[in-house]
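Structure first, then comments.
Missing here is one protein chain; the remaining ones are kept as they sit in the complex.
Then we have subunit A:
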């Protein structure tokens, strides 16, 4: 009987120490979400400025650039998967990978080859385990991405994009990432990054200066825009930066989503630990009570035997 009580006591002790770990991880995730969202906010003025400039150029119809227009006939697609480095984030990586699988399926059914670019250890180990090939993988810092990482990914992707099909080049690029809608909702999303779909002039006017008629008018007659040194050169310079800033935005959003799912997973793990502790306490008390009852009945029956 005493042994049973000891077992329960050990279980309670180990569960409460796990609970402390869950609690700590939850708090770390919470504070990091704020950090990720802050860097997303800090990066957005630069992204807005880039969008503004690129849109101004792109609305001049005479301009063509391989990053914007490509032949509709695509034979090979690149898929960039943004998953997490570490687990304990609920279904975060699993749902990204599931979405990736369905995208691959869809692209293949359209007769395209698929080239994979992976971000995050979980994505890498998923494809490693299944012995499926991928082009490149990046690891580390998925919960705290920096702009250099985005630039590195962009360089690899643009390199593949600029090569012709015969040399292993790709015709378009899709990103599978998790959009941070709110603290409780994150949505796995597929975004086609290349060829670029630059926002329309009208959207742009609304985006930058809401409700300003004058700004809108200026963009409908965008021949008024003057470029230095030339529209083509400005475009050549700015488009790669635009892509890097879009990628960075995706990375930050994915990081915030990862942390939010981790926070939620850790919260429910902590709650479960609480319940387990409660259950073990009850069982331990039962066992102690049973031991006392047994001892008492032994004494009583012993006394009875002596008396008779």
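Keep in mind that, in the parts below, a residue touches a chain if its C-beta (ideal position, glycine included) is under 8 Å from a C-beta of that chain, and two chains touch if they have at least 3 such contacts; residues count from 1.
We adopt the following convention: contacts and distances are computed from a predicted model.
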Hidden subunit of the complex - UniProt protein name among "Heme ABC transporter ATP-binding protein", "Sigma factor", "F0F1 ATP synthase subunit epsilon" or "Peptide/nickel transport system permease protein": "F0F1 ATP synthase subunit epsilon"
Sole contact to the chain not displayed, among A:43, A:137, A:190 or A:291: A:43
Residues of subunit A in contact with the chain not shown: 39, 42-43, 45-46, 49-50, 52-53, 56-57, 147, 209, 212, 214-215, 218, 222, 224-229, 233-234, 237-238, 245
